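One structure is given below, represented as structure tokens, and several questions about it will come after.
Not every chain of the complex is shown here; the ones you see sit where they belong.
Note that the chains are named A, B, C and D in the order they appear, and that numbering of residues resets to 1 at the start of each chain.
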């Protein structure tokens, strides 16, 4: 709205330039997002097309549509002469493994994170430091040593053993992240819970924990993800054949670089994406809503 | 429940004591208000009674039992926090029902009682809201309902009504009072509203810098302040204070002398003293014995009456006039006080010179001088 | 006595599972691996100590300087992408974007690379940049009559940094997003009213609030990158000619392709020493100590 | 079933479970053992033994290294398979590490007597003992593009006799290079020569071709034959210099290699016979899509790797697959009997036809059914020219080093001399005592 008569408007709110300047950061940020995201979108679009195309020209133009690559959903794939286990078995196993890992990791991590954030005891800083430094060991370098431990505990070739190992490898991360979130919870809330008749543990569970939902969302997505895609440990520490997971399923399909069927591979990787995607969207939607209000937070 | 604090000391930084050797005994079923300037340690004291903070030194007794190591959850208290501290993830109803849930009250009864409490604080229509969707005063009322609902043995209220409007506050006060009386709950109230403290409390503990300055009934606190600090703190507008000197049983201020009642005060010739007069005790006109002449500096209207700010001896004194009082700024005004209504304090120690006043330590030396 | 037990009960309960797990499956393997570094264990899996031979061998390795250089470049640049781009994404999707659906969409898209099985993700890059005319990039180029190019061959480090950067950015994005979400809204209001422009809100309100996650992500990603090799292995396998070989991958190559377990462990140990130094420097730099506050419940 | 120890008895007392494991797609390697167990059970019954043998097959997918790693760990934990099928080059470390049993007596057993190629036993001999039963064998021929040759004006006859000329040493490596040059110059094909894009055994036959060696069996040491290696590197430098190979061959995807070859964009391709099988698996051809063996034979010929010098002996390389027996097996005798039975002609034949490999005994090669698989039957002669990888445990180190050097000269990042010198330093550092440098 241009005010013709007035010389210089005292309030800049109504000039076009002001509105542009106001919106500029938003325009720029949407711009940045769009531009940087485009290649990623492109890549995955291509993956989708590839899974439905019978052939690709110039590497990117599909020729014909077919569901052939998606047949694994209803029949077991025969690959290199061997019939692979049903994809659903693999999916179920992966879900089980990832679920178990997530529960264990989030539970232990959230407990330890709370202790490190809110309880006073000697050695707090040291524990944080050591867990961080442990991470400096490439996990693959630990495989041999871990094998000896597992073997010693008769946990070699046991799914439970692998879950424990995996949890141990991940738990410092979870703990560190979650500690940061606990730090920001208002003490008054915890006090209120204590006075309302909770023990410290109960307060932690009933009152403090719900406040760190966004933190739990982020750690659970990462632990689920790492469980979902876990391959190396299972592959190294499980001899028996029955525990096929989606990751190892995929690995089988790519193990011989001479024989990779990219169409099927694309389809399966898309299939592989779905559960994590669902899990991600779910956790984001329900947990990213932070609880604020009701406390004068300082 | 009888609450005793014995020689409590609390320090946050190991250098200064936030609470400094505090002693306080609250009888079973008593309603005590903690009054004091902002930052004097009221909340800290309350949190120690609640068991959140542990005193660095000293002991706390509930019914004669030492509870220093008793966990807050076992103390059977209800508390309103100054910051409300509502559970952000629970609805109003669940917030209020939470303490009952901890007591394992069956669900049906629990919800009923919670609803009842919500009705009491006039939030019956907002039961399903989250705290973030409430206004400040509504949040505060939720906090109040939550503290009361479980009918604790000890009720700790830290500014429970600071964000409520006058009429609501009066209703809440009445409710609290009713409940407290009915159930005989020992109650400690922190408030900045003196009227609230006066009307609700059996006794008021006035604090300053982590110590209790006077602990007495509201009337005594008002009528017989032990020292100038209490005198100044209690009563709005605050007591008018004027420095003077005792000259042979008389008080001399700025060349003027005034007769003093020897039977009421310790009068020591040559002693520097402070004269105190409450604005409400000052009458317009020279109707009483002790008379002053002042110049009107400001005339403030507060609804039912007016406050005259008058300059006497270069000091600004406040007194009340009827709402229809009219005068020019700069005009002269005469006013007077009954001898029985005046207060006299030792300027050096700040202690009251009243004959019945208890003589304690001399902790207020540095604050005695008027700023 | 009872108070002593009470005092320790809670930290013990909360921290116990964490410590036990870490000790058994992380700490002990690390120690074992440390010992392993002083043996010449090979495929026969015998613990034969060979003093410092492994280290002598490493330091006289003709490729070591190249590998160290690569490691430095890789870690430095990828870390920058991870942290700053991750932060940018988090800010864009949580602070600038007001519509939660859009943020979720963008966050999901940026999570895709991390959700994709590594084998497939690597293949996506390889397909994209395949030097033959069948590659996506070259396919597009050929549409414009341009000759095929071989970016993976000529600029392997660039590709690796980008590929890892994209993966890592999502880590920062998610953690920062959750942390930003936890900031009480009225702080933004107050800052708005105090006249703070966007950058000031970011600098003065958001950054201090996410100080812990920021520090964690930086430290963690630094160490992760130092020890990561998976995507490099899959995309270039360190090639061509060791031009993209990093220390961690080298350790892997030695341990699991040449089966020189002792030597591999020794390389890891060197890696850990480097990591240790970095960690301690950052620890001081970030003043981590200050972020570990005392309990406010006595 | 973690309870069950390897080869342990479970359920009824007289049932013996033998675990057998293989890697990759050629599942007949263990499935044949299951079949063999049936025969064994018959025999046992006849002998009046009250035991039943059951072979529990295990299939592994993954890299060679991972496969080996798993065996190591499983062996430590006593969970390894009794019979482990693997590439012959692994017996070095397996024997050294005490993982496996020597199987010298197998050489004398009847089934293995008419071995297809006498030197085959060398491939499983290590430190003077035989450590494995050979399972199958293959060859790595050069594929040549018949259509392109036609376009270059070659007659049908000339084209079909090329393998023979190579065999006789008439057509040398240089001739091959020249021919490729011609094809590229004339624009008949885009590239002259394609070889594998990743490290692998194919490169090593070149060392033999140039008269060198890579292994000293007596001393059990890796050999760096500098002269031969230099020639080897020069060869790759030359084909790269002349623009016969794609610029970035060593960064290409396997699938694109296949595409390039199948679509006739190259004249020669250093491949392996099993590639015929691969090409039938996916739509590599732009028009035809999946191609079958017939199609391949129509458009491609297969020949040995031409000799480096006129009249010299052409080469190829085989990578025999073998069965080794865990040193911890509780039933070595049963296992050995199984390993004899598994060499039964019918079983071998099935494996050969299914997976495009050669049998290990002559009688199978003579069978009609085998001859009906022309691609196999026509090339089986190549075994006479074959070479093997050494059984040395550090051989991968060498293999990687030479691959690196080849890559360097192909990309023009190093001269042949530099590459050789660097390779020498690297190998000396990595292998130490295990290396003999032959000037």
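We adopt the following convention: a residue touches a chain if its C-beta (ideal position, glycine included) is under 8 Å from a C-beta of that chain, and two chains touch if they have at least 3 such contacts.
Bear in mind the structure is a predicted one, so any value in this text is a computation, not a measurement.
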Subunit formula of the full entry, expressed with the displayed chain labels: A x1, B x2, C x1, D x1
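Definition applied: only the chains that are shown with their structure count from here on.
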Contact-graph separation of subunit B and subunit C, given in steps at minimum: 1
Centroid-based (C-alpha) most distant chain relative to subunit A: B
Which of A-C and A-D has more C-beta contact pairs: A-C
Subunit B-subunit D separation of Cα centroids, rounded to whole Å: 94
Rounded Å distance, subunit A centre to subunit C centre (Cα mean): 14
Cα-centroid distance, subunit A relative to subunit B, in whole angstrom: 54
Interface hub residues of subunit A, defined as touching at least two other chains: 191, 194, 200, 251, 262, 292-293, 297
Contacts with 2+ other chains: residues of subunit C: 127, 130, 134-135, 256, 296-297
Of all residues in subunit C, those that touch subunit B in their complex: 2-3, 6, 296-298
Complex interface listing, subunit B residues touching subunit C: 52-54, 69
Of all residues in subunit B, those that touch subunit A in their complex: 47, 50-52, 71-73, 75, 77-79, 81-89, 95, 98-99, 102-103, 130-134, 139, 142, 146, 150, 156
